[in-house]
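What you see is the complex with one protein chain gone and the rest in place.
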């Protein structure tokens, strides 16, 4: 099977496209997904191919986008509902965490809610404060839903397909910064080959092996971690990069295994620092790996401020590979 | 000055009442705050005393409650906007974190947003899944707003007054379970005496001194911690109870000071466990107090499930003093 | 619309008597602390609104509502035992004791539930109707929404979505005069709530006296036919709640004007009496049958209490955790040394 470099956007598009071909119950809805071809071009060509019935533009009504998907899923469809950016999903928080995530529990299993919320996430393009969040941990705080955040084309492909096929609600957060990034994806043309690429829910991945320090990350944090690992290698420090891929459930076994070997850890995320991804992973590590800790676990996250427009100070607020390198050097 | 036992609800009522007398710009708005006398009776009698202008019933419009308060505050009023329960504040997440918390930053300091959002929080009364949250950490994730969570009458009184007088937006979360609980509050009748009771934003408090283990908590978690401390004392274990009172900003100096003495810590909260209060405090402790850690830091939180109706399993999901005792015994 | 037969009308009375008995019993059980949930919103006074409108449906149609859901469940044929057991949080409850009063549902009856967040069920209704449209079925979704809820963003976005997508939803606004303690006049700029339909270009079927089951049925039948063929419809039901907002609504009886108001509704617009009079005017004396229905209601409800009280509570951690997800519970614990994904 040929393996080609493919932009993450394209991998997501391919996964969605294949699932729509595979299962007639799958449909997409969201702002500008149809005629406009998707704000981030993920649904490019879909309207033409699948028609208005299965490719549905919505008004600017996030509460309804969130809730209509729940009803449709309960009734037997498999909606893939897009929030143009994850910031707008704030307006649907109730639909997501109090309805999608709880309907099954309210009624003790009477209904399934097989839906996927897709959302473009992240910051760094001068989108300013209200449009600059990577708030996946906020959503992952709540049980009843899964949260997936791919870091490359292959994972995005396999994770989204799994998410669509799963009978639980999934929030699928796609880093805007990673959309154009090419990475290898096999040309899986038949279904069996495609199925081989499925990524199970809650399964993390070692993105780089190493012995000296564990970098735990997801989505864009993986990118910064891999860059940092290359820089560190030049100084003889071998970092292992664990991509958790899912914020709920967490594949902590993978983290612990790595940590037992390295005894040191830096957690890397794009989000704000308080009550966030780094907080949770650090807390779990110190509790469950106490005897393996040779140094404090460090966290690299965004600065604890709203994001400004002006590029230079915006970049100051963002994490980057150098900040990861610096954090590692504090503990090795 | 006479000190009387007063229900936390009454202390909040008194604080709000005094601030409304003191400053004509202070007004209350929310669902059922006026004619119904407040769902939790905090604004009992206000309509009669202050009239419809300053005690404003709203429709069931949480987005607008959240946002109207922002506009009114920018324009120079000091709104105290009530969410009947904090669950309904999910519908106002955007107004709270993307408007109240960011307006000042957007415009680089051009406006102030001196508002308080009050909300009744917590679970344990068979309110079921969508009405059973203590999600303060979710809101405290975002910079630009302060988050206060009192654990007794005196703190509630002093914190709310500070919150109303502060020029920043504050989310003030009131535990429903603590509303009826009596605790001592001086009869401060003149303004100077009242001002002495103000609690600075971000200032924690030692609720019980101890030497063997630090219990870090807020709101209802303080209650469980104090109960646990009494039980532990019978076994010769002296727990120090640190009530952080504010989830943003965090008074970590107080926690660190205690931890340096006890070298052990259990964090107690009413919220869900993932990406939450315990995560953050544990992460900070291990990073900044690494050399003082004699044992892993433990967390006691709610079970990671939506809340069921049936009392017995509902209580299973909730934290309690015994769970705190058990956690302490694992590490001392 | 065929005019309803005698049997049909008698059956409506049966349903209404059952609801009234069920709700008043719940009220008593609450006072006796045999039902302990903090939320318990009764349908007493609303009976004709639900019975008359759902009579216009066929079996494959869908129904969804908010937390004031006991009556809706019973009308659709949910077993009173399962409903009462749910009030008591029992394993045998319709929602296994997890949902309580506000979260009844029955997939077998196309009853999609009771929901506790005001307005939260409205987009779900649109989604359920979308499935029908998507699959080319002509089933409609009957959706009940309170007057207070019409002021929420969910209402606006859901009705608009139903309009542009031609979704077969009948939006029934149950205007009982209040959202908790707030009169419609103090909550809605537009107090003729059916007129809100104009903001979405939705067909407006106007206001109905919803204490009169026949009047309700007539308009509902038209609206259902319209929705089946075309798209969404709005109806406003004027009704009244006999037991305040919910059982914890203590000040309800303390407001004299309200009590007078309530007394007037009960005296002049009692839905069971109106139906009884309508039937007797058309078909002569049916008091025996009606009494039998009332007696049967008493028996059914008394038995449901017995059943519920004899049922087991859900117990233990497994009961707590189950059905958070489809499949393995994947439960997170702070002290877990292994995660869910890897083995």
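Here are some notes:
Letters A, B and C name the chains as they come in the text, with residue numbers starting at 1 for each one.
Following the convention adopted for this analysis, contacts are C-beta pairs under 8 Å (C-beta built on N, C-alpha and C of every residue); 3 or more make two chains touch, one makes a residue touch a chain.
Computed from a predicted structure; not experimentally measured.
Screening B:168, B:194, B:214 or B:279 for touch with the missing chain picks out B:168. Checked against the hidden chain, the listed residues B:43, B:98, B:152 or B:214 yield one contact partner: B:98.
Residues of subunit B in touch with the missing chain: 27, 53, 56, 58-59, 61-77, 79, 94-95, 98-99, 103-112, 143-144, 166-168, 200-204, 246, 248-257, 283-284, 287-288. Considering the complete assembly, subunit A touches the hidden chain via residues 31-32, 35-37, 39, 57, 59-63, 87-88, 91, 125-131, 273-274, 278, 298-299, 301, 303-306, 308-313, 316-317. The chain not displayed touches subunit C at residues 151-157, 159-160, 162-164, 186-191, 195-196, 198-202.
The criterion applied here is as follows: only the chains that are shown with their structure count from here on.
With every chain reduced to the mean of its CA atoms, the largest distance from subunit B is reached by C. Inter-chain centre distance (subunit A to subunit C, centres taken as mean C-alpha positions): 39 Å. Put simply, the C-alpha centre of subunit B and that of subunit C have 35 angstrom between them. With centres set at the average Cα position, the gap from subunit A to subunit B is 31 Å. In subunit C, the residues that reach two or more other chains under the touch definition are 95, 97-99, 103, 115, 117, 120, 153, 324, 332, 334-335.
Multi-chain contact residues of subunit A, defined as those touching 2 or more other chains: 63, 94, 98-99, 105-106, 143-144, 248, 250, 283, 287-288.
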